[in-house]
Every structure is written in structure tokens, then in C-alpha cells.
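Excluded from the complex is one protein chain; the other protein chains are retained at their positions.
Our next item is chain A:
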Amino acid sequence: MALKIVKGSIDRMFDKNLQDLVRGIRNHKEDEAKYISTCIDEIKQELKQDNIAVKANAVCKLTYLQMLGYDVSWAAFNIVEVMSSSKFTYKRIGYLAASQCFHESTDVIMLTTNQIRKDLSSPNQYDTGVALTGLSCFVTPDLARDLANDIMTLMSHTKPYIRKKAVLIMYKVFLKYPESLRPAFPRLKEKLEDPDPGVQSAAVNVICELARRNPKNYLSLAPLFFKLMTSSTNNWVLIKIIKLFGALTPLEPRLGKKLIEPLTNLIHSTSAMSLLYECVNTVIAVLISLSSGMPNHSASIQVSFSRHAHTFSLKYLGLLAMSKILKTHPKSVQSHKDLILQCLDDKDESIRLRALDLLYGMVSKKNLMEIVKKLMLHVDKAEGTTYRDELLTKIIDICSQSNYQYISILVELTRLEGTRHGHLIASQMLDVAIRVKAIRAFAVAQMATLLDNAHLLTGNTQRNGICEVLYAAAWICGEFSEHLEEPMATLEAMLRPKVATLPGHIQAVYVQNAAKLFATVLRGQEGAPADSTVAQETSQLLIDRLPLFVQSSNLEVQERASCILQLVKYIQKLQQKDVEVAEEVTALFAGELNPVAPKAQKKVPVPEGLDLDVWINEPPSGSESEDEGRKSKGKAVFAKDESRHTKPRYTEVDEKELAKRREVRKAEQANNPFYIKASPSSQKVYQDGVGVEHIPVVQIDLSVPLKVPGMPMSDQYVKLEEERRERNKADKKKKKDKKKREKGEKGRRRRGDSGPESEEDITPAHMVDIVTEEMPESRDNHIRSDPDL
């Protein structure tokens, strides 16, 4: 027995304390988890001992392990035991552990109530202090209710140390048990005038927190706080009071007026940056709420403030404050434009970003160019991609308000490397070029230069890289090729072998627009009575260069290239026979594409007799299996959507143009080996056409009908549609800017084309979310004129 005691105490001497535990963990870096679990076992043994010192030591170690992320809630009862020790040292350890891991659902918390009450009335002020500190972290509604009175009594304790803590914890008590606020409030108000500055500070703290939650109720205290503000020298108290006033002024404008003077005094007298900032902030809030303008006032404060702004934090906060002013008094911020521009040079990225935001808000017609010029300078100097990208986005935003300089700025932007906004620039270029006819010539010239210098950009082939711009360049050159000065040169540039290194979708656009350019070139060349050899040379050029694209791994490129190649070969044959083909080739790309507003579809009146909600087919019967039903429904729904989407593709063109297009369209269908003719008789119509129709067409005899049940469309159509819809989703940005109108009677049919010479249907990437397109007025004839409907 005696031996056991001796052995016990020797064991105890070699118990690990906290330092040993930490050292042990540091020495077991490889098997830390295993070591810790050994330690936890030891701790569990120690907790079984009667000796309170041992338990306290164990709990101390557990607190450390909790910081490392180990759950120690299983030791909650032991923690309570240690809390109830009579010795201050152990008590402190217990309360610390409790504050780290006790929470509302810890069940042993109820056991602590009496212990805490005992500690609160202890003669030792540090026992009380430790209890209050611990309680502030784990107070629950029950504890709050039970202990509120004790704590209220403590607010009038003789020792200021206790008073201070008691006052401060009242806030947590109020949070958990709101009913305690009313009886305690008078005493709390008293504490605002406590002789001890610490207690006063605590009282101010509590009331400010309360007032932030519920400003109305504390307006009556404003005079008292006013007195405090003018008399106190403690910066923390002043900061809290000034913040409180900032929250109160929106409710009481007279308060604001009275505040301005003492606040301005404080601004000029204080040396503490924190106080200065809060004063400025509140003055601004007051001025804004007064909304009597006083821009001079705020301006003067801003100037005095910026003189102090030699630290980064202050600059940042100053810029934040200016953004707040900007919303209500933009003019006063204007005068500090130079200051803000200076901030753009700052080393700190967050400051630069804030300044950028401010500038964006300050832009007006007059200073637009100046600001943009400065921003461009910065873009050149800027390193660090996030800032640069922000700059770019902002420049683009600002510039989209003014088109003329826009294109040149966009082109300059493309010279920059490493930006992720290639697609943004591209879409903007396209947008501007389409919408603003006046600058098309200029745009085209720029684009042509861009294409010439494309080798500079092909290096960066990452997604959304700057090579996206080439996409736009190619399209603009192709579509508005009549403005090109040297179409031949541009055509040549588009067909260079290096183009094959670009991403697939860009190559596809290149190929397609090469065809358009070809048409323009031909027209130009055949107009001259000179030799047709030049025209033949052009065709030869295409025939030489296109095979590279025909071998591309990208399906789209392959398709387009092979179709155009065939067309050109045929054209060459015609040319050798001295037939003028320029007209027909131009006809392939005739028609202007105009933007369509997003809400156009809504304006389309639904034609009579068409009920969009009715099933076009018989709804699947109930006896069908779920899957089947869903599938066919799915297909039908999908197909129905198609019909809805494809119907509203109309442009305002005259009948002649319509007939011409119909002809050419049918020509395409003749080329398309996959297209299934509606009826064999209509084939005769095709023979009437000239030129293109004579290309021998291989008919594939399919025994299985490729019809989607209920819809007169080909399978291919549906598949293509799906492809395009996917591409649409991927190119959402382009959709937003490209609003095209397409024709109705071609609508569905053209979808049936496999793509190459789809005239108005230039590239799927240009397609918009058609459901939301705005419709031009007259298109009623078109549905009925479509023979296939």
C-alpha cells in the first residue's frame, strides 16, 4: 500500500506536462498521430487519478491538443472537476479549457452553474475574474438567466478590475438572455460615468454594440455620448463613440449638424491615425446624410486626409471613403482625379484596384479619352495579371461607351501578352463592327493589319488567349470585305499554313471567311476586263492551301474546308470555260446580318391556329414504359423546341432576294449527301439552276428512315442542332453580342445543311439564344410561304 503511494508519486513526477507534450510532438514529426494517441491514452489514465494537480495537468495538455484539432469533448466532466478546484492555478486551467471547447450543447454545462456562482462571489478577485472570462466564451441562455443577477451585482463591485469585466460580459448575457437588458440598463448607464477609465471604456463598448443592433432605442443617449466625446482622451472610447454617431446620424439629422464641428476639431488635433480615419469616415457619412451638398467641406477634408495618406492602409481606406462619396457627390471626387490617378501607380495592388474602381465611376464624356489614355499607359507598365486583367476589363467597359477610338484601343490591347480576355476583346470588336456602320472601314483596315501580323499572336494558343481576337479579325474581314483595300493580300494571310496552329474554332472561321473573301476578290478581278488568269490564280491559291485544312483534326474545320474546296474546284472548272462565276459566288454570301434585340421573339405574334402548348404528336400512352415515354417525350420536346426556335428566323427582304436564296439553298441541299429530299419530284426543280447544281451528287440509299417521329426533319438536323446548342452554351459571350436575324423558311431547312455553304448561317458560334430574339415587324408571310411546313 505504502509502496503504491510512493510509486504513484514517482510516477507523477515523470508525468508529462505541457512542455513535455509539445517537445514530444516536435520530436515525433513522422508518426505524430500515433504519438498523440499514446499521449491521449496517458491523459485518460491521468484523468482517472484523484489528485487534482494531475487532472489539471492533463486538462492543460488537452487544451493544447484541441488547438491542433483533436476533439476533447469526452473530457468535459473532468474539465468541470478542474474548474471546481479551490486553487486558482487549476481553476484557471479548467476555465480556459472550458472556454475553448464548451458550447451550447455540452450537457455538463448545467453542472457549472453553481460553481460559477461560487466563483463570482469569491473573495479572491482573480477567481472571479477567471470565472467571468471563461463564462464569456461559453455562456448559454440558461447560464445567462441564472447568473444575470449575480453579474449585475458585480457591476458595482469595489474593485474596478471586476467591475470592468462584469460590465463587458453583460453584453454576452444580453445576447443570450435579452430579458436581462431592461433591469440592467440603468446600471449600465451609470457605468458610463464610472471614475475608472477601464470601466467607462467597457460600458461605452457595450452600449455601442447594443446601439449598432438597434440604433433607435439609444438616440436618447446621444447627449451623454456627446459629452463623453468632448471630454474623453482615451482613443478607443472616442473611436467607439464616433462609430456610434455614424450609425445614429441617419436617424437624427440635427445630431449630424452638431457633430461636424467637434469632429473637424478632432481631425485637426489628433495624431492617432485610427481616430483620424474614423472621424473622417463619420464626417463623410454625416455630410452625405445631410445631403445639403457641402462639397467644399468634404473636399477640404479629403485634401487634409490625403496629406496624411503616406501609409498604405490609410490610402486604401481613403479611397474607400471616396468611393462612398462618389455615389452621392460625384463632383467633389472629380477634383481629386489626379490624386486618384497617382494611386494607380501605387505598389499595392488593392489600392490600384480601388483607384481603378473610382476612376470608372468618375468617367464622363469629357474626361473619357484622358482617362483611357492614362489607363493605356498603365496597362503597358502593369505587371501582375489580376491587375492587368482588371485594367483591361475596365478600359473595355469605359470605351464601350465611345466607339470611335474603341477599335484602335482594342487593337492596341491585342498587342499585350498574357491576357485572359481575348474572347472579350474579340466579342467587343465584333459587336462594334456590326453595330456601327460608320467605322466599318476603319475596323476592317485594322483587322487586316492584325491578320497580317497574326504570327505574333499565334504563339499564345491558350483558351481565351489573345488569339481569340483573330477570330473576330477574320470574321470582320470576311463579312465586310468590300471595305478591304487589298482583299487578295488578306486572303493570302488567312490561308497561311501557320493558321493551322490556331485553335479549331478559329480555323473554322478563317476557312469560312476565306471563302467570303474569295467571292469579293473574284468580283473585283472579273470586273476588270483584264485576264481571267488572275481569277484562276486566286482559285488555284485556294485549292493549294485548303487541303491543309481538310486534314485538320477539328471536324468543323474539316467540313468547311472540304466543302469550300469542292466549290472552288468547280468554280475553277467554270473559269477555265470562261464562265463568269463571281456573281453566283457573291450570292452565296449575300444579305446583311443585323443585330437582333434580345426580346425580339416576344414581339412575334403567334400565328392563328397555332397553339404552342399543344402536343404536335399524340402524347405517349400510359402503357409505354417510363423510359421510352420519357425518351420520346424528350425527343419530341427537344424537337418541338427546335420548331419554336427555328421558326422566328426572318429578315426583311423582298421576294426576289427570297427566290434567289431559295435557289441557292436548294443547291446546297443537292450537295449534301445526307440530306433526305422531301419528295423525289422536287428534285426536278434543282436541275433548273445554273452552275453549282451540275456537281454530281452521290445519293445515299438508306433503307432505314432517318426521321424523328412526328417531325419532318432529318436525324442529321437534330444531331447538328444538338452540336450547335452545345457550342452555343460554350460561346455564351458571343451570343450576347451577335444578334442575327435569319430567315424563316430557311430556318429549319438550313439547319439540315451540314454546314459548309450555309450562307446566312455563317458559323454556329455566332448563333444567339434565339428564344429571346427580337423580331422585326413583318414576317407573317414567311411561315406560310415555306412549302415544307
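Quick notes on this one:
Everything below uses one rule, namely that a contact is a pair of C-beta atoms (placed from the backbone, for glycine too) under 8 Å apart; a residue touches a chain by one contact, two chains touch by 3 or more; residues count from 1.
Here, contacts and distances are computed from a predicted model.
Chain not shown in the complex: UniProt lists it as "AP-3 complex subunit sigma-1", one of "60S ribosomal protein L6", "AP-3 complex subunit sigma-1", "Septin" or "Importin subunit alpha". Within the full complex, the residue among A:45, A:89, A:501 or A:617 touching the omitted chain is A:89. From the set A:49, A:66, A:393 or A:586, the residue in touch with the chain omitted from the display is A:66, counting the whole complex. In the complete complex, the residue from A:169, A:391, A:521 or A:571 that touches the missing chain is A:169.
Residues of chain A in contact with the chain left out of this view: 13-14, 17-20, 22-23, 26, 60, 63-64, 66-71, 87-89, 92-93, 96, 100, 103-104, 124, 126, 129-130, 132-133, 136-137, 139, 161, 164-165, 168-169, 171-172, 198, 201-202, 205-206, 208-209, 212, 235-236, 239, 243, 273-274, 277-278, 312-313, 315-317, 347-351.
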